[in-house]
Structure formats: C-alpha cells, structure tokens
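Every protein chain of the complex appears in place save one, which is left out.
== chain A ==
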Amino acid sequence: MSAPASAAATELGTSLKTSSGKTFGRRARLAFYNRTFKAICVVCAVFVCIILFSILFLMGRTGILTFEYVSPMEFFFSTEWVPENEQYGAFIFIFGTFALTALTMLIAMPISILIAVFLAEVTPPWLRAVLRPVLDLLVGIPSVVYGFLGMTLLIPLLRDVTGTTMGDGLLAAAIVLTIMVLPTISRISDDAITAVPKKYRDASYALGGTRFQTTFKVVLPAARSGIMYAGILGMARAIGETMAVVMVIGNTPQLANSLLKPTSVLTSNIVMQIANVPFDSTWNYALYLMGFLLLVISLLMIVLIRFMQRKGVQR
C-alpha cells in the first residue's frame, strides 16, 4: 500500500522539480499532507480501539466489585435471583440469553437462507427490484415497534394457539427476534449468493445438474462464508436486543424449562432493574457484571465465528 503511494509522491515531486523552482517546498508539502492524513487515520483507528477497551474496562471494573460480596460460583451457577435478600444468582439470565439466541437462530437461519435463495436465484428481476428495498426498509424498523406488536398481537395469538394462560416466554421472544433479524440475514446472504460467479452455475448446469442441485450443492457452499457473516450479524442483533424482548418475555427470574414459561434474559433483566437500584450497591454491581458478561459473550462469538470462517475458506 505505502510503497506505490510513496513512489507516486516521488514521481509527482520530480515532475514538479523540472517545471518550477519551488520543488522542495512542494515536495515537503506533499510529504506533510501524506503524513498528516496518515496520522489522522491512525488517530481515528486508535480512537475506536480506545472506546472499545475503555467500555470493557469500565464495565469490567464495576462488575468485578460484585465478587467482593458474592462468590463466582453463586453468581454463575445459582438460580436464585432475589436481590432483596442478597441472593445474586445469574444463571437463569445467562441460560436464558443462550437459549433465546439459539432458538432464534434455529428458526431464523433456514427461513432467511430460503428467502435469500429466492431473491438471488428464483425471482424475476422486476420482483427482485421491489423486494430488496422492502427488506432494507424492514431492517430500519425500531425494535420497540416489534416489541409492542409482539405484546399486543403475538402474545394473545400464542395464548389461543397453545392454550396457556399467559403466552409470555422464550417462544414469543424468539418469534419476535426472528422477525427482527430475518431481513438482516436474508439481505446479506442474498448479496453473498449474488456474488457467486456465474461460471460456477454454468459448470453445474453443463454437468447436467438440476436447478435444485446447482443451488444447494454449488451456489450455497460457495457463498458459505458470506452467509455465515450474515448469521453473525443477525445473532449479534438478537443477543443484544432489549426493548423487543423485555415486552414479551415475562421478566420473571425463573429457569425456562418450557418455551411458554415467563422467564428473563440478561438484557431484559438489566433494563428492568437498572433504573431502580441504589448506586454503589451489590445489586448495581451485579447488573454491571451482567452487562460485562453480555459484552464478552458477543465479542467471543464474533471471534469464534471469524476463526470458523477462516478454516472454512482454507478447506
């Protein structure tokens, strides 16, 4: 990157040297511009890193204070979350977050891949031109709207269909989240599938492959890393989603042993309680620790899937 750039700068400098007397000045100025621009870019990059690390540091530092009063064993493995009685077991919320994300991806991935295949491979161009902007618009709908619709439409529906008394729980939250992440995952997968070179398809058809075989044995494997990336983005959105979840999950600190039992996840519990806790209390620290945990979980997920992705490419 830098070698051709400096070569170009030298070239520009020498060509200027023959035409005018102020060669050195121009050259120095060019060098100054280049260096300043580089410095600004570096500062911006460093700024982002500083923000990330200071957030991690601040959340971690406040959260870690929890362990002065609560043992890590209790925090991570106890299912008793009763802050009024100094019981801070966060297992319910950690489990809830993982279960909810897994359930969401289980429902959302197949559907969104099929939507993406439909968009990229099946649809006539005019319909594609209509559908893509529609999906883009769906991405922009605020989560609180999804939550509100889930609370007023989905939950009564679930109550009628399943015959339970309440309807709040993991299933309702997973359905709302699925609807939320569908457009994100399918739009990015759609781009990945569209980017697969036409010669792959031509080769498959030339070998006598059907459209189905071509799509599922050639195009989708070729677009795998892009689809995985779409999945990560969707998952990141699902794991950190708060407003939509808090309105349909029931917010009860109990382990979800059924899809229709009111429960709570990390995000929903934080937002429910943070406004009402005294500053400088163990309870407050415990909520910070839960936020830190959420941060670490999503960072780990991204790192993990980056590794998987790299392996996939090498094979």
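Going forward, a residue touches a chain if its C-beta (ideal position, glycine included) is under 8 Å from a C-beta of that chain, and two chains touch if they have at least 3 such contacts; residues count from 1.
Operating definition for what follows: contacts and distances are computed from a predicted model.
This figure omits one chain of the complex; the name its UniProt record holds, of "Nucleoside ABC transporter membrane protein", "Phosphate-binding protein", "Ger(X)C family spore germination protein" or "Lipoprotein", is "Phosphate-binding protein".
Across the entire complex, the residue among A:G63, A:G96 or A:P262 in touch with the chain not shown is A:P262. Among A:L56, A:M166, A:L259 or A:V296, only A:M166 touches the chain that is left out of the view.
Within the full complex, the residue among A:S112, A:S143, A:S189 or A:Q273 touching the omitted chain is A:Q273.
Considering the whole complex, the residue from A:S189, A:T214 or A:N251 that touches the absent chain is A:N251. Residues of chain A in contact with the chain left out of this view: 82-84, 151-152, 155-156, 159, 165-166, 168, 246-247, 250-254, 261-262, 271-273, 275-279.
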